[in-house]
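The structure under discussion is supplied below as structure tokens; questions concerning it will follow.
In this view, the complex is presented without one of its protein chains, the others remaining in place.
Moving on to chain A:
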């Protein structure tokens, strides 16, 4: 039996399309975890990255923090958090995901603001724009493609890593992979993995659309 057969069997089994263990439900759970983790990471990472970039300070600290955060093994962190917090729930699952996602968001948003052409920023200050207005009306619109690319890579990492939530008894697409491994039903494993990959591609598509809508044509240019 080859992989395509696994995939075919998995997706054509109508039992896989219904109820709380069905694909729609698992997919929804996975999207929920991912969105929540991304939201928390953005709420932490964006303001710090953007303001640090605007002030031109804290670059080394951010880089060091991000390297450290990237070095943390997500799975190890998950187990540690579960033991430490003594509970099974979304909180221990969120912590490793956020730790993973916050690093690219922080670093890219910082770098994005730092790499904005200094001339318009100088002109904006010279015409009497407040510091916040300079950030929100000049720097962020110009830096938006890079900021979005940071969010996008964070989102893709979260989507693929959110499978580990299944280890601590949560739902999501990780269920298929982990249960499939335990039960030696490889169709499930491959089917789950395919869904995760598909979701990652959809994520890329969503970010493409967001960029089309949010980034000014004057900044997007020939890109």
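Heads up, the rule we're going with is that a residue touches a chain if its C-beta (ideal position, glycine included) is under 8 Å from a C-beta of that chain, and two chains touch if they have at least 3 such contacts; residues count from 1.
In the analysis below, contacts and distances are computed from a predicted model.
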Chain excluded from display, named as in UniProt, from "Acetolactate synthase", "(2Fe-2S)-binding domain-containing protein", "Sarcosine oxidase subunit alpha" or "ABC-type quaternary amine transporter": "ABC-type quaternary amine transporter"
Listed residues A:28, A:64, A:181 or A:219, member touching the removed chain: A:219
Contact partner of the left-out chain, one of A:15, A:71, A:127 or A:209: A:127
Contacts of chain A with the absent chain, listed as residue ranges: 117, 119-130, 133, 137-138, 141-142, 144, 215-219, 221
